[in-house]
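One chain of protein is taken out of this complex; the other chains stay put.
We just call them A, B and C in the order they show up, numbering each chain from 1.
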């Protein structure tokens, strides 16, 4: 298939660094150690960055940026590329002057420094984090031209912190305590109500991501983390947790993060991110450049637990083939799937369909629209379609 | 225990950002999205960096820097903090002009571009990477004053690439092919001989770490990765693999990376990093600052597979208590252990002892010195001791 | 009584009071105070109208605060405090914690009562002589108070059909609208907007 390529074509013109020649970088010394005490990506990777869609919001301070999923491998999102979502920008918090207050319906209201919190036994877990608005620009139609914008409000890190349960036990939750309110130290004082069952189950109070301390964008020095739930509930820059007997119905759980149906009624406290998936190779950013072998690759995830199976369709959902799950299959974490295929210019309508361990099967766009209309904004987890053209270009289309 | 602390003490003087006050960062907006398209750690974490010990080598270009293990959580090492080891500095390689040649005792010598390699089905695995000289400054005595220097030639990432086996199968290894030579494109043209069994087992040709493309320091755009083996064999900036019928006995497997015993004979091709462990809390960088509860925490790892058990001693190895393994216990990966304890100023001689799934028990320093003398430089994986003083300070000592 | 880990310390009532700013539908959390629609009008014009408009209609892309009644079933609903929010407490709580946008927590308690009263007035929920207080806020009945229901998902799961799962002739395909996402970095010659608000501003000014 490659007989036609000349050396010069392969390398964009110059052949002086190609064999049999000794490349310039092999004939000299490079920089030494601790030239970069904290390292950065190669300058050749300068296009692998977070991006925003400016028309989504009035300005950048209450806005969102997306992770370049098309360029990523495995399941870990490097900290520098985790998507951003702020309501009042990123506060610069001195960790020595940050406090967490835990109060309300508890026996002993407690106040913690960061040092205090880091003395508790820690747990580390690889879990996805997703904005419930991920994909939400496409309820009414396909309008995003790249994977970064259709699915990029998504990341997966190893998070380290203290189970909130442990702190609540130390404070002693009173029997009437049924909900908690978590609140941030940012200008938005972001607040969300969370049922006590979740708080006592797997909610974490987190201070590290992928080994190092939280990034400012992800809540430095402290955040909540609700595995599998809509990202907005994982309050960043966490400074206060109050235990109460009922939910607070704050702005982010009424005006926002409620799901308006076609009949005018809205679903509230829709916390779980249901099973979802997307194909990352090919995709608009990764068109098919060679005929012959191709690994169809993608990501699947479910807020209800482990991914059990992913199927792939080449014909827009008429027929399906099981894909292989590869690498680690962790609960509430990104999971990679893979299907080896051959492509010789035939048009494809590529889809992936995730099934999680509860048996839930990711719905079609038609099913989701039938159930919810097109005004829900959040929780659009329907099967996504990529159209592959004869020249290998990939575009975003919707099939109903 | 904390009744004596005043608010002002807790915060180093100023109380204006402490409750009941509204902190300054909560009364203003922070920066918006894509202010940093690729993010960095908080400025407050500026001391969490790689460091070198200048007297170890003549200059920085053939030298080593260490990972700040004391500051890290979980098992993932963020890419910016992965230890560095160069023999001719970091080459700046244009990925479009980089090639991998696979030749020698094969049916079809092959040449690959980066695009070619990234078309193969990929695998992603979390594995540790360790320089066999880790701890090697202490064969003759304790001389490092911090965990970063006693054990910091160590990291653990999610690595993504192609199994070398797959490439070798495409090239068709001839029956006489028993070893491979892997070679780098750096000025050192770093080269190592690797038995074909390993190459066909779990060796990877890697282009990504923790989700994103390899960092320049770790071999951008391409490296070899031999899970569980001495880091030097995982050739960075990989440009050539030759299959041969015998090893090459190059400089890095004769002059270096051989282990001289007391009797003047040297062990060669000592590839495996045997089971090792170290306590990360407390440690010199993390002295005990509070009496009462403390989570004794640490890392264990084995190049032979999974960690099965870690024990902790408080009295310099006379008596031992089993610790708990926490988080993921993956083969050839860092594994966290934990033991909840109480400290009230009593002097401790803290040790950890790892046992891997082969039943291998990490040796004492005495056992290792009896078997090898003190001139081996590499593979010093003996039980490490931290001395905890009555004021909570932690120092590095050796017990025999 | 000793906690299990004995880490941290007891928070004082004073410390808690300074940060305990949340308000609930039943009025719990509301501090004593009051504010009239009249006072609110002046404050709103000075501190809010530049973004949200004198009538709550929203300036440019900033949020609309009023109107939109009975549009929740429309193709493009207008969700506002008046048309969508179930409780008046949410308004007081949010304005007090987050508004005005550029100076959060800068309103006094009485000012918060006043502007909240005015936003309710803009939505025809209270009269122009209304005075909002700690005692009457929880009694305000919002038009859409019955508009929400508990999460009852899964509401639309699929089945794992493998063959002939749809009629190919019936499939409708809709393509992407071109040119509205910032894809210049990977599509040669794409006339796409910038990937940042600042870049977007520059682009628009250049036009």
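Following the convention adopted for this analysis, contacts are C-beta pairs under 8 Å (C-beta built on N, C-alpha and C of every residue); 3 or more make two chains touch, one makes a residue touch a chain.
As the structure is a computational prediction, the values presented were derived from the model and not from experiment.
K.L.:
Indicate each shown chain that the hidden chain touches within the full complex.
P.N.:
If we consider the entire complex, the absent chain touches A, B.
K.L.:
Decide which residue listed in B:30, B:95, B:132 or B:187 touches the omitted chain of the complex.
P.N.:
Answering carefully, the residue with contact to the hidden chain is B:187.
K.L.:
Determine which one of B:25, B:86, B:149 or B:337 touches the chain that has been left out.
P.N.:
Among B:25, B:86, B:149 or B:337, only B:149 touches the chain that is not shown.
K.L.:
Consider the whole complex, including the chain that is not shown, and state which of B:250, B:290 or B:306 touches that chain.
P.N.:
Per the contact definition at the top, the residue touching the missing chain is B:250.
K.L.:
What residues on chain A make contact with the chain left out of this view?
P.N.:
Its contact residues with the unshown chain are 1-3, 5, 18-22, 26-29, 32-34, 37, 290, 292-293.
K.L.:
At which residues does chain B meet the chain that is not included here?
P.N.:
47, 49, 51-55, 57-60, 62-63, 87-88, 101-103, 107-113, 116-117, 119-120, 141-146, 149, 166, 169-172, 181, 183, 187-189, 191, 239-240, 242, 244, 246, 248-251, 254-255, 258, 260, 262-272, 274, 284-285, 309, 311, 315-321, 349, 353, 355, 360-364, 367-368, 370-372, 374-375, 383, 385, 387, 395-400
The rule is short, and it goes like this: only the chains that are shown with their structure count from here on.
K.L.:
Quick one: label the inter-chain contact graph as line, ring, star, complete or other.
P.N.:
Drawn as a graph, the chains make a fully connected set, so complete.
K.L.:
What chain is most central when centres are computed from CA atoms?
P.N.:
Measuring from the global C-alpha mean, the nearest chain centre belongs to A.
K.L.:
Need the CA-centroid distance for the pair chain B / chain C, whole Å please.
P.N.:
About 47 Å, centre to centre.
K.L.:
So the centre of each chain is just the mean of its C-alpha atoms; given that, what is the distance between chain A and chain B in Å?
P.N.:
Result: the chain centres lie 28 Å from each other.
K.L.:
Got the chain A residues that touch at least 2 other chains?
P.N.:
Residues 49, 51-52, 59-60, 62-63, 88, 101, 111, 113, 119-120, 187, 189, 239 of chain A each touch two or more of the other chains.
K.L.:
Give the residues of chain C that touch two or more other chains, as numbers and ranges in rising order.
P.N.:
Only 5, 7-9, 11, 15-16, 19, 101, 104-105, 195-197 qualify.
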